[in-house]
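The complex is shown incomplete by one protein chain, all other protein chains being positioned as in the whole.
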Amino acid sequence: MKRTQKDLYTDQLSHRILDAEAEIQPDAGIAHSIVNMFRVNRAALLGLILILLILLLALFAPLVARCDPDAIDLVNLRKPPSAAHWFGTDDLGRDVFARVAYGSRISLMIGFVPSAISLVLGTALGLMAGFLGRRVDALIMRLADVVLAFPSLLLAMVVMYTLGSSILNMFIALSIINWAGTARVVRAQTLSLKEKEFVEAARSMGVSRWKIVFRHILPNCLPNLIVLFTLDIPGAIMWESSMSFLGVGDPNAASWGLMVSQGKSYAYMCPWLILAPGLAILITVMAFNFLGDGLRDAIDPYMKT
Amino acid sequence: MAELLRAEHLVKEFPVKGGVSHVVTDVSFSIEKGETLGLVGESGCGKSTLGKLLLNLIPATSGRVWFKGQDLSRFKGEALRSMRRCMQMIFQDPYASLDPRMSVGRIIMEPLDAHRVGSSAAERAEMARDLLEQVGLRREFFHRYPHQFSGGQRQRIGIARALALNPELIICDEPVSALDVSIQAQILNLLSDLQADRGLTYLFISHDLNVVRYLSDRVIVMFMGQICEMSTTDQLYEAPRHPYTRFLLDSVPQPDPLLRDETRALLTGEPSSTVNPPKGCRFHPRCPYADARCRAERPDLAEMAPGHFCACHHPLMDREILS
Partner (left out) sequence: MQDNILEIHNLVTSFASDGRKDRAIAVNGVDIAIPKGSTVGLVGESGCGKSVTSLSAMGLLPDNGRVESGEAIFCGRDLLKLPDRELRKIRGNRISMIFQEPMTSLNPVIPVGKQVSEALRLHGGMDKETAKRKSIEILERVGVPEARRRYDNYPHQLSGGLRQRVMIGMAMALKPDLLIADEPTTALDVSIEAQILRLMRTLQRESGMSILMITHNLGVVAEICDEVYVMYAGEVVEHADVYALFRDCAHPYTRGLIASLPRMTPKGQRLYTIRGTVPNLRAMPAGCRFAPRCERACKRCWEEKPLLQDIGNGHLCRCHAPVGTNGNGGEGNG
């Protein structure tokens, strides 16, 4: 008797499997879609390659640049580009190529660090605002409004003046102007994800609130955050360049922006002094923007479902 | 049969611009253990909201839900969380109800993890694989992602997740309305098999009268937040007492051209707004039998025949049903 019961059961199972049987879609996945994007979107690929090159440049600056970037050579002041000095020399006779190569370290750091800080800060605050709602939401968002209402450059400069010109304070200033944008995006996404049926399903199963945030909401924000991060980096580099140009940067951190600023007095006579670091900024910012745009396009269709 | 769940005078009102939306108004009913109770009505009648009120997913404005003799509204926090083990939900949209970033295995394991069922993660994973098999999917699909599956297959995953905690009551909120006809039948068969296997109780919410008829032992018809008729399935479909039920049944396009009837009476007009619902019987603006009493006085749910309840001042009699 028991046996027939079991037979019946296996019978039923096999019937169900027959019902549902079908080849399932091959795993395309987000990684696949990103790889595919690089194949189609040449600009994004170019961006990726350029970023890798710049990273290599920063990493191997001592090998690439044959001279010390701070070695002063009073004999060769403001020499145009030559075989010995590829990008010429500056007003203290320092090798501009070496300074651009070493400057990439500072500029990239200024791109990454504040973007990372504002990413973490903005995500945390955005999640809290979106998920807790009510008073927490009101408080965080009003704070963000205040930050966004100020002209960013002015705000950053005020911070720099108050705290003093150092690279650390530059990180702080840039983080302060950047977090609010991230927080807004994360909050908006949290609000929409909160209403999704899968979140409701998790609630109905008795999954705790914080588990819902970390298992469902944050992972679904992540692709957008990556895009946001890649687009924040060139922004930070630009802000730093502007501030250095205006004279509120760290005078000891030889970033590209500072080089442009220092070279501006000789712009007509020795254009290489601003062209070399200027082009470096241009290429870096463009590369990150290309990559960010490409990533966004690749991720977008995933965010719809 | 024993009563599993009882709703008493449930009310849900939402504040909206220009007043209060009366989504669910004074709804009382009970679900017996092991039965399937169908809940039909047109969009906006409050049937989905009612389902969520029962699970305490949204708080009721007033009224009580008793589950196995315990008042659910008294549970908060951790106690409510553990109460949820006994009642699960299957959702309408198989695309929105599964987290696209989670593998199928993690989706099914989520309720097991949340309630720390079993002794280890490995044991829970094994349980999830068993569940996959029970809903007709292969054990190997454990590591796949939802977007790789078709709508019907996803709905099976949703069902496996709902089964994971071995609940007594499953609220099915339009589980087949997003699926193609041939897939619908598969899922309906699966639901009734599972009920037979596990002695499940279903509250089956749907707008599809044919589907509800097939699956339900008893049926509740809702109109604008109120129950207008409640009866055993056969009685309700063969001898509806409420004019609204009658019109609804007549409106369903039947898959048989021989049943075409261009002269039959159709329901006219559109449902009124739930913000300022009509006084008296809420159906009166669209009801051909309405008189002064219907416009002034709200009919109560009254027992017309054993087990057949209807809220109408002028319930249809056999004569009218035959005509």
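Side notes on the structure shown:
In this document, chain identifiers A and B correspond to the written order of the chains, with residue numbering beginning at 1 in each.
Note that a residue touches a chain if its C-beta (ideal position, glycine included) is under 8 Å from a C-beta of that chain, and two chains touch if they have at least 3 such contacts.
A quick note: this is a predicted structure, and the numbers were derived from the prediction, not measured.
The chain omitted from view is touched by exactly one of B:Ser28, B:Ser73 or B:Asn189, namely B:Asn189. From the options B:Leu55, B:Ile205, B:Leu267 or B:Cys287, the residue with contact to the chain not on display is B:Leu267. Across B:Val20, B:Ala79, B:Ala121 or B:Val252, the residue that sits in touch with the chain not pictured is B:Val252. Summarising the interface, chain B meets the missing chain with residues 36, 42-43, 150, 152-153, 180-186, 188-189, 192, 207, 209-211, 213-217, 233, 247-248, 250-260, 262, 266-270.
One rule holds in what follows: only the chains that are shown with their structure count from here on.
Looking at the complex, you find that chain B touches chain A at residues 55, 57, 80-85, 87-89, 91-93, 95-102, 110-111, 114-115, 133-138, 141, 144-145, 147-150, 152-153, 156, 158, 161, 165, 186, 189-190, 193, 197. By the touch rule above, chain A contacts chain B in their complex via residues 9, 12-13, 16-20, 22, 24-29, 196-198, 200-208, 211, 215-216, 219-220, 222, 302, 305.
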